[in-house]
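Note that this is a trimmed complex: some chains were dropped, and none of the rest were shifted.
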Amino acid sequence: MKITNKIIEKHGLKLEEYENIKRLLQREPNLLELGIFSAMWNEHCSYKSSRLHLKKLPTKGKQVIQGPGENAGVIDIGDDDAIIFKIESHNHPSYIEPYQGAATGVGGILRDVFTMGARPIALLNSIHFGSPDHPKTKSLLNGVVSGIGGYGNCIGIPTVAGETKFNATYNENILVNAMAVGHANKNKIFYSKAKGVNKSVVYVGSKTGRDGIHGASMASAEFDENSDEKKPTVQVGDPFTEKLLLEACLELMKDNSIISIQDMGAAGLTSSSVEMASKGGLGMELELDKVPCREENMTPYEMMLSESQERMLIILDDGKENSAKKIFEKWDLDFVIIGKTTNTKNLTLKFNNKIEGEIPINALASKAPVYDREWVKKKPTKEKINLKDLKKIKIEDALVKILSSPNHSNKSWITNQYDQSVMCDTIQKSGSDAAIIRIHNKDKAIAVSVDSSANYCKSNPILGGKQIVCENWRNLITVGAKPLAITNCLNFGNPENKEVMGEFTECLDGIKEACEFLNYPVVSGNVSFYNGTNKKNIFPTPVIGGVGLIKKLFKPLGHSFKKDKSKLILIGKTFGHLEQSCFLKENYSINKGMPPEINLLNEKNNGENLLKLIDKNLILSSHDVSNGGLLVTVSEMIFNSNYGAKLHKPKKLTSLCEYFFGEDQARYVVEIDENNYSKAEKILKDNNIYYEMIGNTQKDYLEIDGELKISTKDLFKVNNKWYNNY
Amino acid sequence: MKFSVTVTLKKDVLDPQGKVVENTLMNMGMKDLRNIRQGKYFQIEVDENDQSLAEKKIDLMCKKLLVNLIIEDYKINKI
Amino acid sequence: MRSSVIVFPGSNCDRDIAVALEKMQFKNQMVWHKETKLPKSDLIVLPGGFSYGDYLRSGAIAGKSLIIDEVIKEANAGCLILGICNGFQILTETGLLKGTLLRNKNLKFINKDVHVKVINNETKFSNKYKKNQILNINIAHNEGNYFTNSKHLDQLKKDNLIAFKYCNEDGKINESTNPNGSLESIAGIYNSKKNILGMMPHPERMVEEIVSNKDGINLFSSLLS
């Protein structure tokens, strides 16, 4: 077939990219080869717009065993234990078919983690929908939540934390990010780098069908009116088969059969074979007639580009084929030797003994395009909001408005659809700042949380970037964990747009600065560009997934109040920053001004000293102050507890709204038993930590002297209504 | 008027359920089984005596709720 | 006491129950579904999870596996059988327990800690509980909506074969305390010889204070006594 411009365009390639392909091949590609180039050179696989910028992220640290570049990041948590984790987006497929899109997103990220030898121990997700009034939102929400649950519940890995946000910016382009966390022996980690010539290349897992052909290029293009045409590429997840694949792989990993292993994710057989060969500096020859197919008459093109789920590629050591095959047969999975490693440095594709395609591996990998795209800096806005210009509002009304809003409503409608307890190591479930998962059979645990702040990032990408790292860090601190490392999912609009590219660049600057300061390196991640429709780009939405270590397990603090008459202190300074706050958004629909300042030094000191208090067992409960400010934080500590709180009015600030709803950073509300108060105070004073006594817990009411009195039952009701009525 | 609606997965869409059922039946000794695909079935009764109007209504129900048009096909029959 | 946990493809609470049993000093063995012989056991457990992905009907395909014939033989010979969640569904599919588990009434997977009341505390499985004791136990299922015909329901009541019912923390049983639409709020039942117990709640998840609570422990200690 003659390759026409139309065909090139259909493959999502630019004409100059095609010229480049011809130069690398020193001839014209055939259709199969073109398809392979398009799969490897699209944004999703090649990171061509992001690669230059990602380099600046800090990725090293004593705790890091493997940073970005492998299937997932690996960190050391002491003894022989390693934690392997990564987050990934499945935005476009989830918008087209929410259930399957979300489900296969979960399945894909799980494979990234267990290919490296880890048993997955926790799932998290960050999901973002359009405005609740938008006609599509409800069914997208329903579909995504049941898809996430459907996959995680069936495979038997607890879904323990996440975040759910609504914002009109996602009306035509929702975000579905899934994170998986696994545990492995640090001496038994498996990598994707091929080694040795003439080694068997083995295909295991499900059969290959026509699903998802060109999925990766779909994830690298904007939606437009014609997106409907792309619909038949939807992939269906099969968590049952994945469970078998998981157990079979872990069983095979017990001995030394595997040289390297790689899941077939985006761009399926193409990307897995190319990546393995490329990392090993080798070639690979595949006999495509051997690929187990689900449909009749599948062509080499279809086999190489199919994104059928639940498949892996393994390079086996000599003589291990038979014992490995037995394991996969036990689990009723396909196991077929489909090729071998070679020293040609080419990807050679045979079909019926004929060479159908032959491409130098480096043309697909290291020589893939890299773009230094044009970008512009965001000008910091000078907009200030003067409360005096706004209609006066009662504190109680403002609080109720926030707590009953979709973004702040209780999420148990969602979390009750996820099995959070399977594996019996979930020490703290959803509903608090971070989930806690015990390391099986051990007296230690990890804490995990995912966070994002699209509004802050939109307003000021640098500050926003810093803020999400800090918030994530805080969420681990409040449950008593030492933050170790993060993974990140960078959801942005069209990188060919310089404003979007600017948001990307500057968000990364912010993330970098915070990670460096906090010694909180990035060990894995994912970039998702082209989120938007017809030139309307989503707000920049980087999502941070963090993992922390609890060295010695204790009964979790949780963030709900534990006792009557205990003291409440607020760690960190309150300035009353209301621009970009929930208070203004929910009550006045104002979305203006700068996000709050980040002082990394304070972040670090406040967090580390709170951790000391927790370690010394001086704290009853603690909660970071984030979206919504102090009063929302205290309200959240009241939910699910049997207690209310009595708060003092601030002495200095004039405006109560600024004090109670301001979103200044680096703050925590902490509940301390009266008897421990002086001990805690001493530690804070000795370390120069700013704190204020803000009140105490009490029975039945949330109260501010002379300003507000609301029963805790009513507060709880207000917070619980929205999802159930939606 | 009463109708039946059968909903099946589109041809190239993976049917994990049908596959497991097929394997199980084979393992149980049903060797002549060549292929099985699983779908959904609805019996729907509507208060409408004009068949073509009734069918239109059923069709709307399918499109709006019963069928996931992205991965499923459907057929309406009078019963 | 010797126990065997049957592992089906897609079981995912097999490790959890094994850990609980070992913690309680059972001598436990895992038995793969393709086996045709059971090790000598005093207790056989069908664990929770999604055997065969819950495809067709939950429990249906596991109910046809090779090992099941052995389980049925042992059950008829009086061996103690415990089916938890998917295990309960498998027991109804094999006919060892009557009735069936339909989709939850809200058509959603439900995972939460619920209260259940011990209705019969005089069996091998429940003698360490007090009558009407209220337990707080985790449920996690899509199909936990127990249904049976009225004749069987009468028999369940008459012969005291209802093991547990969903209730609230004060022990009240009504529509609003019934999480999944189960007939008469039934959460678990016995066969007529009371050597087989099927239940939707997960006792194995409730054996450690730091994870949850210890309300499941007495089920295992009953078996040991």
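Annotations for the structure displayed:
Chains: A, B and C, in written order; residue numbering restarts at 1 for each.
By our rule, a contact is a pair of C-beta atoms (placed from the backbone, for glycine too) under 8 Å apart; a residue touches a chain by one contact, two chains touch by 3 or more.
Just so it is clear, the model here is predicted, and its values are computed rather than measured.
Displayed chains are single representatives of each kind; full-complex composition is A x1, B x2, C x1.
Throughout what follows, only the chains that are shown with their structure count from here on.
Counting C-beta pairs in contact across B-C and across A-B shows that the higher total falls to A-B.
Separating the centre of chain A from that of chain B, both taken as means of CA atoms, is a distance of 37 Å.
The mean-CA centres of chain B and chain C are about 33 angstrom from one another, to the nearest whole unit.
Across the assembly, chain B contributes residues 16, 20 that each touch 2 or more other chains. Across the assembly, chain A contributes residues 238, 240-241, 332 that each touch 2 or more other chains.
In the complex of the two chains, the chain B residues touching chain A come out as 9-10, 12-16, 20, 23, 68, 70-71. Against chain B, the residues of chain C that register as touching in their complex are 52-53, 55-56, 61, 64. Within the complex, the chain A residues that touch chain C are 146, 149-150, 153-156, 238-241, 243-244, 330-332, 412, 415-427, 438, 553, 555.
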